[in-house]
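Every protein chain of the complex appears in place save one, which is left out.
Just so it is clear, A and B label the chains in written order, and each chain counts residues from 1 on its own.
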Amino acid sequence: MKKNNLILYGTILILGLVAPFIFPGFKLQISFLWILIVLAMTWDVQGGQMGYNTFGNILFFGVGMYLCASVQIGMFFPLAEWTEAGGEKTFIHTPPQYFQGLLFGLILAGIIPAIVAGLIGYGILGLRGHYFAICTLGLGIAAGEIAGGIEIIGAGQGMTTPPWPKNIGDTELRSQFFYYICFALVIFTFLFLQWAYKTRFGLVLNAIRDNEDKAEAMGIYTMRYKIIGWMVSAFFVGIAGGLMGNMVGYIEPVEVAFAGPTFGVFMVLMAILGGKGTLWGPVVGATVFHLFKEGFWTFFLGWQYVALGVLIVVIVVFFPEGIMGWLREKFPERFGEIVDEADRKAQVELK
Amino acid sequence: MKIKNIIITFVSAIALVLSYSSISLAKVVGDKIILGAAVSLTGKYSTNGKHTQNGYNMAVERINSMGGVKVDGKTYKFDIIYYDDESNSGRAAQLAERLIKQDGVQYMLGPYSSGLTKAIAPVTEENKIPMVEANGASRSLFTKGYKYLFAVLSAANQYLEVAIDLAVEKNGGNPIKIAMAFEQDAFSQDVRIGVVEAAKRTGSKIIIDDKLPKELNDMAATLAKVKATKPDVLVVSGHSKGALTAIRQIAEMKVDVKMLAMTHCDASKLAKQHGKNSEYALCAAQWHKSLSYKDKFFGDGMKFDKDFNAQFGYAPPYQAAESAAALLVWKDAFERAKSLDKDKVRDALAKTDMQTFYGNIKFSPAGQNIAKPMVLFQVRCKGDSCENKVVAPTKWAAAKLVHPVPKWSER
Partner (left out) sequence: MPPKFWGHFFMDLLIFQAPILMVQASLDGILLGILFALIAYGMALQWGVMNIINIAQGELVIMGGYVAYFMYMMGIHPAFGIIVSPIIMYFVGWGLYKLVINKVVDRDLFISILATFGISILTQQLMNFIFGADVVVAQSNFGTTMFFDGMVTLPNSKIFAAIVSVVFAVGLVMYMRKSKLGRAIRATAQNARAAKILGVNTEKVYAATFGINAALCGVAGSLIAITFTLHPYVGLPYTVRSFMIVIIAGLGNLPGVALSGMGLGVFEEFADYILGTEFRIGSVFTLLVLILVYRRFKLSRKREYLK
């Protein structure tokens, strides 16, 4: 098993590293894919592993995005003037300024949302089931609306992120740069979560999913673990947000930053499509989803949402356990389950 | 579970096909010059996205049928690759990258709305792809030093400055009290800046300054504030939905204001939908069919209006007109550059100085069209049928401005 894993990981790593050179035109698309995978994986920490379906992780995405951009700009120039509605002034970052700003911006984009998660976690994570889902949905919407009213970050007009410094290479370099950072993020997130799920933390999360009251009765401080889980998700989602803001170039509160109806729902769909509660599920789900979506947008222009809607309904109705779940049923041996042949034959198909 | 298997096979097949699709059209294919455009075919801007696309398409057809584009002895036809940006800025930026990187487009046409243009501009600028845009009026597009952005329309802040000046004039030159409600997007906020500056210039006071959320359906609160504070001018800008909501609720709440100035009256078909209730509303427009500009492709405004109506079944709002003009600018630039090289074409664009049925076009170094003034028209009704009549600038006025607007009790 181990050897297979190594080959698998190695292949993916190499593919990921050389992709920008094999498919130069698709760099941005694949960078988005990495971001989507991060979103799906972190959602799964709450949704799949813990059983708390959240619609509000987008809150951290937006906070991270705004923070990163604000730090990038605010470190060197007065933020209020950059975002001033008339946009009269332009400020140019020198390369060192740009990269310093980006570095600090991304660090803060990870830390601050994690702190936010820690602060509000106690209140919000006390809710269960659909109340939790709706409350987090409300959080996401409220954040978008409120951000749309705050002048210093551009209010409804949004803000632009600092452009790539002109004298160090062209757009190819920029795309490559962000591609590798996104790739690094996704690898780091994956490895971190893979490790985390193997520890007690992972077991507690699953215990909460299976029966929270019993877990509590056994003496586990579920709230502590719930909050930590949320903070972990917030950290990675925040960084992802910061990166996305820089790649898109223009931050709009409801559509780009706190993009509930798009990324917020997609992260759920991708995890479910791939199989929630598994490590690879969200990865597979995100990849398949992204492929389909881009395909629909190219070939079914004018009908793309109809196609996407049908896809969603099909996923949800026929594959609620996702691709990984379906594979698990078909090939249980691959997943380490041992199936008694007599049991298998005795199984009656329930219609 | 057979149906599941069928679905899986079908789906995997599609996935495989999709993953091999890397269309990489060159900038020119055969005798076609390919332009790229992301427009809002779905989402909240779909109304005007459609107007934009219709304008682009009509111009492409007209130019192609009248001899095409002659570059360096060869004749080319225009063709446009469209993507739907879903009225979403993130998506628009992504599509711009895709058009440039994957589809190999070297010449871009703008999207609908300032917000989306603001999202795409950094992409085209970084990739040094010239873009002629016709629907992004935000002034902030022209202050960032973009060299590859060219806007055929007048900047947003000019929209309602004229209205404020007119109001002051009718007030005997004295400062006035202004109430305004603007939607929270790039374009509307820029119109607001124009009004704020005009207010400062004339010493007028802004007594209500409401920022309408995008999903807002109901302006009753804002209008109640207006009734309580009795301003001289009420300015409302909220795209088509805002215009329709405002007129409806102003009529229902019987809000009496001496001057009502708005945007998007024609795009929302205000006069047709609200009839008499929309009478006396002052509207900012980039263009009106009665203006006397002309060119050899569309004739004059009246002819464009007739042809557009015949082809698409409705009268063209200015969004369609300015979109059509964008193609005329491209053709002119290609022919003057005598080359398909994007940088040479970019330089030719910068030197544009032409008249189109839509208006005069000449670009400032920042890419802004500085040769075309905004137009104000007022909705006037005969019985139940209402029309837009140009009232400013006086050179083209087809009717005299009615000011102050008669009270509801007298209508």
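The definition used in the following text is that a contact is a pair of C-beta atoms (placed from the backbone, for glycine too) under 8 Å apart; a residue touches a chain by one contact, two chains touch by 3 or more.
If you're wondering where the values come from, they're calculated on a predicted model, not measured in any experiment.
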Subject >> Among A:Ser31, A:Asn53, A:Ser175 or A:Asn246, the residue in touch with the chain that has been omitted >> reply: A:Asn53
Subject >> Hidden partner chain, touching residue among B:Thr143, B:Gln273 or B:Ser339 >> reply: B:Gln273
Original post:
Of the listed residues A:Ile134, A:Ile168 or A:Met218, which contacts the missing chain in the full complex?
Top reply: A:Ile134
Subject >> Of B:Asn64, B:Ser204 or B:Thr222, the residue in touch with the unshown chain >> reply: B:Thr222
**OP:** Could I get the residues of chain B that touch the absent chain, sorted low to high?
**Re:** 41-44, 46-47, 49-50, 87, 181, 184, 206, 208-213, 215-218, 220-222, 224-225, 227-229, 240-241, 244-245, 248-249, 252-254, 268-269, 273-275
Original post:
Footprint of the hidden chain on chain A, which residues?
Top reply: 53, 123-124, 126-131, 133-135, 137-139, 141-142, 144-146, 148-149, 155-156, 261, 265, 268-269, 272, 302-306, 308-313, 315-317, 320
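Definition applied: only the chains that are shown with their structure count from here on.
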Original post:
If you average the Cα atoms of chain A and of chain B to get two centres, how far apart are those centres in Å?
Top reply: 35
**OP:** Going by the contact rule at the top, pick out the chain B residues touching chain A in the complex.
**Re:** 3-4, 7-8, 14-15, 17-19, 21-24, 41-42, 82-84, 88-90, 93-94, 97-98, 101-102, 104, 115, 118-119, 122-123, 125-127, 138-140, 143-145, 157, 183-186, 189-190, 192-193, 211, 213-214
**OP:** Give every residue of chain A touching chain B within the complex, in rising order.
**Re:** 23-29, 32, 85-90, 145, 148-149, 155-158, 160, 163-164, 171, 174-175, 244, 248-250, 252, 254-256, 259, 262, 288, 291-292, 294-295, 297-299, 301-302, 304-305, 314, 318-319, 326
